[in-house]
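Contents: one structure, followed by commentary.
And then subunit A:
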Amino acid sequence: MIWGPDIFILAILVVLAIAAVISRDLLVATVIFSGYSLLMAVAYVQLNSPDVGFTEAAVGAGVTTVLFILTIARTARMEEDGS
Partner candidate 1 sequence: MSESLFGEDVIVRTIARLVAPFIQLFGLYVLMHGHVSPGGGFQAGVIIASSFILLALALGLPESKERFKKTIRLPMESSGPLIFALIGVTCILAGGYYLQYGIAFLFPPAVVSAILISAVEIGIGITVLAMIVTIFYAMAGD
Partner candidate 2 sequence: MIIISCLPVIALLSPLIGGIIAYQAGKISETARDLISIVAAIVSFIVIVAMVPTILNGNTIEYSFYYTAISTLPIAFRVGPFPLFLGLVISFAWILSAVYSHRYMERLHSRNRFCLFMSLTLSAVIGTLFAKNMFALFIFFEITLFTSYVLVIHEETPEAMAAGKKYLFLGLATGLVMFFGILLVYLQVGTLDLGKRGILDGVHGNILYVILFTLLVGALFKAGMFPLHVWLHSAHPIAPSPASAVLSGVVVKEGCYVMIRILYDIFGVNLLKTMLVSNWLVLLGGLSIFFGSAMAIRQHDLKTMLAYSTVSKVGYIFLGAALLTPTGLQGAMVQIFHHLLAKSALFFCAGALIYKAGIRDIDQMAGIGKKMPITMMVFTIAALSMIGVPPLVGFASKWYIVLGALEAGRPLAIGFGLVLMLSSLMNAIYFIPIIINAFFTGESEHGEHKEVRPDDVPLSMAVPMVILAIGIIVFGVLSATTSVVVIKPTVNAMMGL
Partner candidate 3 sequence: MTWASHLPIIVVLIPLLTAYITPMLGWMDKRICNPLVIVSTSFAFIASLLLARSVLTRGVISYHMGGFAPPFGIALVVDYFGAYMCIVISFLTLMAAIYSREYIAKELHESKTAPYYTLLMLMTGGMMGASVTGDLFNMFVFFEILSISSYALVAITGKKVAILASYKYLLLGAIGTSFTLVGIAYLYILTGTLNMADLSVRLASLYGVGRSSWTLLVALAFFMVGYSIKAALFPLHTWLPDAHSMAPSSISAVLSGILIKVGALALIRVLFNIFQPEFVVETIPVTSMISWMAAVAIIVGSLFAISQVDLKRMLAYSSVAHIGFIILGVGLATGYGTTGGILHIFNHAMAKGCLFLCAGAIIYKTGLRNIDDLAGLGNKMPFTMAAFTIAALSMIGIPPTAGFISKFYLGLGALETGTWSGWVFIGAILLGSLLTAIFYMRVINNIYFKEPLHREDVQRDETPLGMLIPILILAGGCVIFGIFPRIPLSLAEPAAKLLLGI
């Protein structure tokens, strides 16, 4: 097992996750989340489960993102303060 890429991927995953959480622009958060999913797919392949990686790439990075964006288009783009 190659440790370097794994740790690199995990580190980026953590960074992306934090970025997605703190972003107040939901569209930005969605795009970051899409990238997160893509990296997750890579991580799954690394963990010897290409099937799950495949699904994650197609569903998590693809369809889910589109559905999120559609939702944002129908509601509001910016997270509101307080109330």
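Odds and ends about this structure:
In this section, contacts are C-beta pairs under 8 Å (C-beta built on N, C-alpha and C of every residue); 3 or more make two chains touch, one makes a residue touch a chain; residues count from 1.
In picking the candidates, the idea was that all candidates are chains of the complex that A comes from, given by their letters.
Because the structure is a prediction, the values reported are computed rather than measured.
Between subunit A and the candidates 1, 2 or 3, touch in this complex occurs only with 1. For subunit A in complex with candidate 1, the residues that touch the partner chain are 50-51, 53-55, 58-59, 62-63, 66-67, 70-71, 73-74.
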